[in-house]
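Could you have a look at this structure, given as structure tokens, before my questions?
With one protein chain held back, the other chains of the complex are shown just where they sit.
Coming up: chain A.
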Amino acid sequence: MSRITVTVDGTKYEEEVEPRLLLVHFLRDRLGRTGTPIGCDTSNCGACTVLMDGRSVKSCSVLAVQADGADILTIEGLAGSGGWHPMQRAFHEEHALQCGYCTPGMIMASIDLVQDNPDPSEEEIRSGLEGNLCRCTGYCNIVRAVRKGAQELGAAQ
């Protein structure tokens, strides 16, 4: 067992964890933060994407102990007092989700993408989100949403 200190969505947690515990299981089973889902066991689907110290990671491929000292932002911590994050709003407005299972990861990955590239082209969005799979939407509306979210984030700055 190792003792770790992790901040998740603004709350600081100190927990004893098994060395093999995955960050995503730590979030879901230990902290009850089930907003981040699991879609695979080979780090292919991206459903579990969160921001760790500001960068997107697949939380199924990070051990909880590796997150010691880190600041984690999940989909649950994204909306602020002013309401939804612009990327959340864009996904809603562009109908970029159907079942919504990929959506938390897709939104977190998109935020990281536009952090690096504030005005991505369709092609850049498509290749930037290659690690996040969606079975429902065919991606057209996801691409539109990311463009819209990027524009709104740009306008807000």
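Here, a contact is a pair of C-beta atoms (placed from the backbone, for glycine too) under 8 Å apart; a residue touches a chain by one contact, two chains touch by 3 or more; residues count from 1.
In the analysis below, contacts and distances are computed from a predicted model.
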Assuming one chain is omitted from the figure, identify its UniProt name from "Monosaccharide ABC transporter ATP-binding protein, CUT2 family", "Carbon-monoxide dehydrogenase large subunit", "MoxR-like ATPase" or "Phenylacetic acid degradation protein". "Carbon-monoxide dehydrogenase large subunit"
Of A:75, A:114 or A:150, the residue in touch with the unshown chain: A:75
Thinking of the whole complex, not just what is shown, which of A:4, A:23 or A:45 touches the missing chain? A:45
Across A:3, A:55 or A:92, the one contacting the chain not displayed is A:92
Per the definition of touch given earlier, which of A:6, A:23, A:64 or A:125 contacts the omitted chain? A:125
On chain A, where is the contact patch with the chain that was removed from view? 18, 20-21, 25, 28-29, 32-42, 44-45, 47, 74-76, 78-79, 84, 88, 91-93, 95, 97-104, 107, 122, 125-127, 129-143
